[in-house]
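Only one protein chain is missing from this complex, and each of the others stays in its spot.
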Amino acid sequence: MDEKKYAKLEQGMSPKTPLVRNMVFAFLTGGTICLIGQFISLFYMSFFDFTERTASNPTVATMIFIAMLLTGFGLYKKIGQFGGAGSAVPITGFSNAVVSAAIEHKSEGYVLGVGGNMFKLAGSVILFGVFSAFAVALIKTILVKLGVVSW
Amino acid sequence: MNKVKEEKAYCEKMEGTRIRKVVMLFFTLILLSGCSWNEIRSYDGANGESEKAQELFTNDNRVVSAATIFHEDEVVAGISLKAFSRFKKDKIEKELKKELEKQYPDREVTISADSKIWMEANKLIDSDEKKDIDKTIKKLKSLLKEET
Partner (left out) sequence: MVRKGLLTFKTMPSIATTGVTAGPLEKQSPFSDQFDKIYDDERCDTKTNEHAHAKMMEDACMIALSKVDANPSDADYLLIGDLVNQMTPSNFSATTLAIPYIGMFSACATSISTTIMAALLTEMGMSKYAVAGASSQHNAVERQFRYPIEYGAQKPETAQWTVTAAGVAVVTPQKKGTPSITCATIGTAVDLGMTDPLNMGAAMAPAAADTLYRHLKGHQTKESDYDCIMTGDLGKSGFEIYKKLAGNKGIQITENFRDAGAEFYGDDPLFLAGASGAGCSASVYFSEVIGKMMKGEYQRVLLIATGALLSPLSFQQKDTIPCIAHAVELTMK
């Protein structure tokens, strides 16, 4: 039996990823997380002196804090298994990636363990996030200079 | 066949717990949003100057609701926009500001689509105490200047 033949057989027999189900669940989970974020944002606007724009900072911090607690209590991985991309894409997913790595490597000490491995998963998000922001800003700057669009 | 059954059982189990909660949340949201003010309103002491502003906001179909305050030589307007117009918030703000400045050439115009301003302006209109109006306007203007 060669590799191609086996790949075909394997694909025929292995359970398919339920794409539609995953998408619906991801939509619901991501939507719910954002809805909670919206309420927190509203809370900061109505009870503190934050505008819609400045309220995003404390909101993000609160969401990260909540996700950190959920990760520590072992609940976030359950949300992740249920919601897939819906729980990975919002800022809470980023928090989960950082905190889970930190918990995991605590046994190796604070400097080499927690410090050295905390951004094991999230590091690439930071790197490519910054890089793509740079690339997009560069393109926009060029377009503005050429007079195609305005700021 | 077995897999399908398992899938179904899993979904049903989840339905019982989470979907119901999500649906409940949506309903409360709809209820809540039904309670907010959806009108163009203004407050201008006793000068009767607000008509032009009222007209401007009513005729602009991108504006869902607005709260305008006239006080001494200030005009502060908090507006809330339709969902998709919010992406062009800055542009619309600039446009409306120009219009207002044309209508009220001798006044200092502050206009914002930020919902905080809209909320505070509404609160001010609703409250009976108009003494702190100076303070509030000053605070709102400083809030708008704040960077991130």
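Before moving on, here are some points about what is shown:
Lettered A and B in written order, each chain numbered from 1.
Assume contacts are C-beta pairs under 8 Å (C-beta built on N, C-alpha and C of every residue); 3 or more make two chains touch, one makes a residue touch a chain.
Since this is a predicted model, take the numbers as computed values, not measurements.
Mapped onto chain A, the interface with the missing chain covers residues 1-3, 6-7, 9-10, 13-15, 17, 22, 71-72, 74, 76-81, 83-85, 87-88, 93, 96-97, 99-101, 103-104, 107, 120-121.
Criterion: only the chains that are shown with their structure count from here on.
Taking each chain's centre as the mean of its C-alpha atoms, chain A lies 29 Å from chain B. Residues 3, 7, 11, 14, 18-19, 22, 25, 29, 112, 114-117, 119, 139, 143-144, 146, 148 of chain B are the ones touching chain A in the complex.
Interface residues of chain A facing chain B in the complex, by the touch rule stated above, are 15, 18, 21, 28, 32, 35, 45-46, 49-57, 82.
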